[in-house]
Structure formats: structure tokens, C-alpha cells
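Note that this complex is displayed minus one protein chain, with the remaining chains in position.
Right after this comes chain A.
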Amino acid sequence: MSLPPLPLDAIDVGLHVPDWRAAVGAAGAALERSGSTGPGYTERMVGVIEEFGAYVVIAPGLALAHARPGPDVLTEGLSVVTLAEPVVFGHPHNDPVNVILGLAVTTGDEHVHFVAELANVFNDSSIIPALAAAPDAATVRSLLGITAPSGPEATNEESK
């Protein structure tokens, strides 16, 4: 069981954003850039928070942005965005947020393949501040325990 590939272009480190919408927007843009989602998914992730509130802030400093499966989800994906200055989502305990995970799944059940792995990583309470402080995307990947190669160069490595 492992996390989705999390290519480097699905990671954005040290962004400056004005509010939670822009933060979720960045997580959505990273999903789209990495080929996981198409136009519309970002707006649906924002819509979930507008409808149900800031429950997506599931731990101090961490938001798990997500929406239901839909035609705008091309393949399951994960993105990671860290913020230079934290933003407030409106959660009574876990604000402010400086790490946003974007999650896209193609069926309701698919996520269980990697959700246990996600829980393993984040059950360690030091991981959120460590991610927030990560200087670059490669550090984010290694903090999450993702060792698989990423990108076209990595594919060449694999085929050797």
C-alpha cells in the first residue's frame, strides 16, 4: 500500500496566498498540473467547504481539500501545498493552516488503498510542522516517505 505518485509538479512550497480559497485553489491547480484533475475540480473542492464548513481542517495546521469523484477526476491524485504565511479556514481548534493536501479519487472506494498510508505518515505529530518548513518539493516527497522516482527522467531510470 502506498501513496499516489505525487510528482514534483503536484507540490508547491512556500506560497503566499491571501485566504483559504486561494490556498485550496493552489492545491487544485497542483492536482490539475500533475494531470490528476481537469477544470472544475478546484471549484468543487471550494464548494465542499462552502457547504459543510471547515471540517476539512482535520489536524492543527492541516487541511485535506477534496470533493466527490466526478468526470473532472482523470486519475487518483494527491497534491501538497505549503504556505509562507498561514491562513484561517474557520475551524474552532485547528486554525491557522499552513499545509494543504489536495485529494482526488475516481471512485468512493479507491482512496482506501492509500488512506491507511496517509494516516501512518500523519499519525506522527511532527510531520505537519516539518512539511510546513520544507524548503523544496523534494523534501516534501521524502518527508511523506515517497521514494518512487518522479517525472520523465525517473521513467528513464526505471527502464534502464
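Everything below uses one rule, namely that a contact is a pair of C-beta atoms (placed from the backbone, for glycine too) under 8 Å apart; a residue touches a chain by one contact, two chains touch by 3 or more; residues count from 1.
Basically, contacts and distances are computed from a predicted model.
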Report task. Just go with whichever of "MerR HTH family regulatory protein", "Isoquinoline 1-oxidoreductase, alpha subunit", "PTS ascorbate transporter subunit IIB" or "Ferredoxin" UniProt uses as the name of the absent chain. Result -> "PTS ascorbate transporter subunit IIB"
Report summary line: Among the options A:Val46, A:Ala67 or A:Val80, the absent chain makes contact with A:Ala67
Query raised in the report: Among A:Leu3, A:Ala26, A:Ala54 or A:Leu83, which one is in touch with the chain left out?
Result: A:Ala54
Report summary line: Where chain A meets the left-out chain, the residues are 48, 51-56, 58-60, 64, 66-69, 91-94, 103, 105, 108, 111-112, 115-116, 118-119, 122-123, 125
